[in-house]
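A single protein chain has been removed from this complex, and every other one stays in its place.
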Amino acid sequence: MHSFTHPGDWLHLDWVLVVVCAWLLIGCAGVVALRRFRLVATVLFPAGAFFSILLMAVALSAAFAGPEVAVLPLGLPQLPFHLRLDSLSAFFLLLIGGVSAGVSTFAAGYFRKGEGTPPGLICLEYHAFLASIAMVVLADDAYVFMVVWETMAFSSFFLVMANHRIPEIRRAGYLYMLVAHIGALGILLCFGLLQANTGDYTFANMRAQHLTPFWGSVAFCLAVFGFGAKAGLLPLHVWLPEAHPAAPSPFSALMSGVMLKIALYGILRVGFDLLQTRIWWWGVLLMAVGLATALFGVVFSTVQVDMKRLLAYSSIENVGLICAGMGLSMLFAAYGMQALAALALTAALYHMISHAFFKSLLFCSTGAVLHATGERGLGKLGGLMRYMPWVAWPTLIGVLSCAGLPPFGGFVAEWLLLQSFLFTTGLPSSFLDMLVPVMAAMIALIAALGGYTMVKYFGVIFLGQPRDAKLAQAHDAGMWERLGMLWLVTGCVALGLFPNQMIALMEPVTQLLVRGGLAHTVADSGWLLVPVHIDRASYAPAIFLLGVLASFGLTYVLVRKLYHGRMRRVPPWDCGHPWQTARMQDTAEGFGQPIRQIFEPFFRMVRRLPTAFDAKPSYRVEVEDPLWHWLYVPLVSLVEKVSRLVGLLQQGRIAVYLMYSFVTLIVVLLVVK
Amino acid sequence: MSTLAPQLINLFATLILLLSFSMISQRRIVSLINLFAIQGAALVAASFLLGYVTHQPDLYVSGVLTLVLKVIFIPWMLHRLIRKLNVRWDVETLFNVPTTMLVGIGLVIFSFSLALPISRLSQSIAGGSLGIALACVLLSFMMMITRSKAVPQVIGFLSMENGLIFAATTVTNGMPMIVEFGIALDVLVGVLILGVFMFQIREKFDSLDIHNLETLKDDSA
Amino acid sequence: MSALVFVLGIPLLGGLALAFYGHRLWARDVNVGFSLGTFLAACFLTNHTIDHGPELLWDQQFYIDQLNVFLVTLTAFVSLTTAIFSRPYMRVEQDHGKMTPPRMRLYHSMYQLFSFTMLLGFTTNNLGIIWVAMEAATLTTVLLVSVYRTSASLEAAWKYFILCGVGIAQALFGTILLYMAADKVLGAEHATLLWTSLNDVKGQLDPTIITLAFVFLLIGYGTKVGLVPLHSWLPDAHAEGPTPVSAVLSGLLLNVAMYAVLRCKVLTDGALGTQMAGQLMMGFGLLSVTVAAFFLSRQKDVKRMFSYSSIEHMGLITFAFGMGSPLANFAGLLHMTVHSLVKSAIFFTVGHATQKAGTQVMSEIRGLIKVNPTVGWGLMLGVMAILGMPPFGVFASEFLILTTAMREQPWAAPFLFLALGIAFASILARVLPMVFGDTTLKPLAHPPALLPVFLHLVLALVLGLYIPPYLNGWYVQAAALLGG
Partner (left out) sequence: MSAMGVLSQLLALVTALVLAPLLTGWVNQWRHWLQNKSGPGLLQPYRMLHKLFQKESLVAEHASQLFRMAPYVIFGCMLLAGAIVPTLSTDLPLSPAADAIALVGLFALARVFISLAAMDVGTAFGTLGARREMLVGFLAEPALLMVLFCASMITGSTSLTVIVETLAHRELAIYPSMLLAGVAFTMVSLAENARVPVDNPDTHLELTMIHEALILEYSARHLALLEWAASLKLFAYSCIGLALFFPWGVAEANAPLALLLALPVLVFKLAVGGMALAMIETVSAKMRIFRVTEFLGTAFLLAVIGLLVNVLLGVG
């Protein structure tokens, strides 16, 4: 361990460790002040936010510095904790710091008295969660990676179980923990393979190993399985729509925004960095899984009626898109096309950081709405724009960015992704050449559907008339909550308007992973974002926004000047039907109905139609996840069947037990002879 | 005398094997206890003979120990127990007797084939008896499985101990003294505890049938 | 006059003293006193061994080396904490009328005698005495299991005695064969069952006899370890006895049996040279882990569930020792230590929970966190530890076992993956409703002694995050002793 010299010349890694320890201290302080909710809300969480900003600053400066290594005295005797801060971890630390700063400030204003677990305990779990996330990104050997990886799952499990009075939340917590642990076991076995019989679990040693294609593929599939379970890739996604809505909103924001990215970081670290062998079908596998997850996620998010489940499914969609981008980059890297691999990887990284910002913003807005109205179902909300402008407008920016509309970060990520998918003329096998444009078509469709979902989300909650009388007393967000949301909004806008600077930040990461980068072409094109060549494609968000605003302002002024600006408030046109009520607006189910009709085979619908003889006719449609019935229910019944079989072993009769002992003796004697 | 001893040892061994067989097929408890006592006596005789032939005094001590325990005290205690619990009815087994006999023979063949390569190497004069001892152990093991009453199960357990002690004395001229004492002590205390249990089972289930000791199980739905 | 006299003397003395005064009110504190004395003596013994290395005592009858000295300390420590836990527990049991004064006397004296037999089993050098100690341990625990005199505890005790008696008898036959093999090599007059002498000469032992001997020994002591299919007695015995007894049974007695198997494995490996012993142990270990995992999902009684979890963990430990490489041995020893600590901690919290709910059926125990947060959180953290969540030591050893398994025996990895996954799913499914949610339970009269629980969990946490070099040296030497 290095001596504690003057803080001026500390390594970036030391500063990150300072932030991590600070978070843990704040957590412990939370435990001390268990019930004093005011202290926790106004002192501890903002302190956490301050350290997040510090982490962001350190990450920014570390992005361009060379990799730093440190060894902590903790851990197994022969395997102390190895930590390493390279450009990939710096990028993710930047993401963590940025998002957690906003979410911590929001969380400061989020707590009310006497709700579920004491705020002090939540503060501990929250900051332990943050600390473990930051450490996962620094881990440089299998043991410390697994320890902090499962501590992350462990602490977020308690966050999900914050108000465990409700049975559904307990069920969600259980499912979440189970899938997280199964995934962790998968990762453990993958690391077991990666160290290839050397017994040395450090990543440096793993990088030096050259696995045979077979064992390399087994390790990669285990990694995709393990990290996919945490990221919510298709077959293992069932926990995400249960767990994220169950957690209090600021934490589901952090889980959706940051934790899913850490799972994808895992795939990046193992797939690109640790495994030196590159095989082309790995990319195709990742792309296929990614796109299937994305399509599944977006289709399901359109038909949800609970706002947090809608966002959870939308997170699944975005994770799928990022995975597809990574898969394409791996495909290019396998064929040695560095430039295109870098383009695809930059698209994936850009999508990660923009999704982190706008998804946390949307979850924070649901938190504010939930606290103001106490209502989570979309069916009972509406018209909150008038009562909660400070929440509505930032959410509008989040919605536009999530829908991938031009001036914001979401569009730049989608733009880069489409560019990388489009220019694939050089792939040797014709089948792949054919496959990639089809995937580009799917990405376009998925992005468009994302827009559909977001219009439904914003329209049903904030616009129109309040569908329930008590919505009128909805109070706007507090000072802390506004501050947190504004921070996240600036993040989204900055990502949208200054892509060149962001891509310059991602340059070291792509250089590290695929030894190629976009920086040189992007750097010298000033305002224009030119990934490959000026003639190929270019996009200048600032000029684009300027154009729209200029024409907006010009028309506004000209119309006021040439004509007039008189306006009068009148009741809306009711087409001769006087009893227009708020309930006549489109409900959440209604808005999702066309998608439900088009993508019929995707869903497992349970309809209860009213009959002629009903005293109180009611219509209910429940849309369930088909995978739950195709994969999980048979799996559970299989385990039950086998355990019933095994149960027969313990019948209670002593003679039978003696028989077991006798037969084992005879059998083993025969075997040994 | 030197040539006579191995034959005598083998005689005692076959006697013990015969007794084990008869105990398996025996239906009445009182005669079961007596057979056990006779088996104990044969064991004592074998150890005295071996002690005399190999001039090892501790074999005499182990013989006396077995005599006191296995021939006098335990049978007396079991008889008293049966009189007090007035358990006099016959002992039905789970499988009918012929099948148990067939299985018994199979076991004997198996243990002989198992012990054959070893007994050739043994220097002690009664090398061959290892197979017989193993057969006694397996037979009494099977007896415990097939009996559905508490007392026969205990007797099966004790005759297994007899087989083991016999193996120890014949194959390696007895175990070190400290171990002999330990084994004897354990067996004694074990029997005492089993006696206490039988009282409690009798008092709790007012029958010594093992069938009502089957409540703890996991195969229910 | 080394510390060994006190290590063995104090519990023996305690057993005898408490036989007369066990029913008194202050008997509980005397019990704790004796256990404390034993623990201090064990600490002295450990320091002594660390400074001077392994040594033979009292004309070679007792042998202390790195392997058994850390097990002695562990046993002494856990019996101390269990004694502390049993003070309030037994008082509540007495209030509920389940424990009459004569039974208290039996309980206390047997408790001390039981720890004496375990310590004897660890420290003796004579394989025959190990057998006698195991038999004595079985006898004492049979009385402890049947102390409630209910029909279920009676049945459990009967099965426990018969099955273990038969198992140990097979072990005796194995010891006799071992003695026979030694007799051939060392000659008749100074043939001994002393492990050290056998260890020196294990190269020349006759392979066929040793193979047969190891089979009998493995199946004999394997019954006591609870390896499937010899495990049938374990769930009944651990569930029916009073909770301190279950804690000590699950935590310590299984380690003694495993220690005996290890001693025999060292001799067999030396004699045979092949990996037969390791493969047998791996086979049994894997079978136990998989079968026990499937049993877990069927359980309705909380103590039965955790006893199956003990079978699973012992299976994992046997598998680790079966692999035989130094790292696997290290992992096995670490897992044995941490499993004892965490499993006994869980049994402590479960004890309090069952006393509060008045029943061991899990569906009637709800919302522990609401009734008594410390018990609730204690149980939650304990269960998370036993399921192998990282900050705790169980994860460290499972990490090593799984990765070495993936490296050396890739065929075993899917079984381990399946078994650990299903075990995690079933235990968490049962424990979560017990800990969280609303409840109708009422707090108890006597405040629970939860110091031991958190003491154990902190130790497990330390073993998970930072194994002090002092302790690590211990494990490495012990692992080297086991060879491979």
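In order of appearance the chains are A, B and C, and numbering begins at 1 in each one.
As a working rule, a residue touches a chain if its C-beta (ideal position, glycine included) is under 8 Å from a C-beta of that chain, and two chains touch if they have at least 3 such contacts.
Quick caveat: nothing in here was measured; it's all calculated off a predicted structure.
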| The chain left out here touches which displayed chains? | A
| query | For the full complex, which residue in A:167, A:374, A:590 or A:634 touches the chain that was left out? | reply | A:590
| remark: Given A:167, A:437 or A:634, the residue that touches the chain left out of view is A:437
| query | Who touches the missing chain here, A:78, A:277, A:538 or A:651? | reply | A:538
| said: Tell me which stretches of chain A touch the chain missing from the display. | reply: 382-383, 385-386, 392, 396, 400, 403-407, 411, 414-415, 418-419, 422-423, 433-434, 437-438, 440-441, 444-445, 447-449, 451-452, 454-456, 458-460, 463-465, 528, 534-540, 543-544, 547-552, 555-556, 559, 562-564, 566-575, 580, 582, 584-586, 590-591, 593-595, 597-598
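To be clear about the criterion, only the chains that are shown with their structure count from here on.
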| query | What's the chain with its C-alpha centre farthest out from chain A? | reply | B
| Comparison of B-C and A-B (more C-beta pairs in contact) | B-C
| remark: Cα centroid separation, chain A vs chain B, in Å, comes to 70
| said: Distance between chain B and chain C based on Cα centroids, please, to the nearest Å. | reply: 31
| query | Touching two or more other chains, which residues of chain A qualify? | reply | 644, 647, 649-650, 654, 658, 669
| task | Could you check chain C for residues that touch two or more other chains and list them? | result | 158-159, 162, 166, 170, 212, 235, 295, 298
| note | Note: in the complex, chain A contacts chain C through residues 73-77, 142-143, 146-151, 154, 161, 164-165, 167, 170, 173-174, 177-178, 181-182, 185-186, 188-189, 191-193, 195-197, 199, 201, 639-640, 642-644, 646-647, 649-650, 654, 656-658, 660-661, 663-665, 668-669, 672
| field | Complex contact set, residues of chain B against chain C | value | 114, 117-118, 121-124, 130, 134, 137, 141, 144, 150, 153, 157, 160-161, 164, 167-168, 171-173, 175-176, 178-179, 182-183, 185-186, 189-190, 193-194, 197, 200-201, 204-205, 213-216, 218
| message | Applying the document's contact rule, which stretches of chain C touch chain A when the two form their complex? | response | 158-159, 162-163, 166-167, 170, 211-212, 215-216, 218-219, 223, 228-230, 232-233, 235, 276, 280, 291, 294-295, 297-298, 327, 369, 384, 387, 389-391, 395-396, 399-400, 402-407, 413, 417, 420-422, 424-425, 428-429, 432-433, 436-438, 464-467, 469, 472, 476
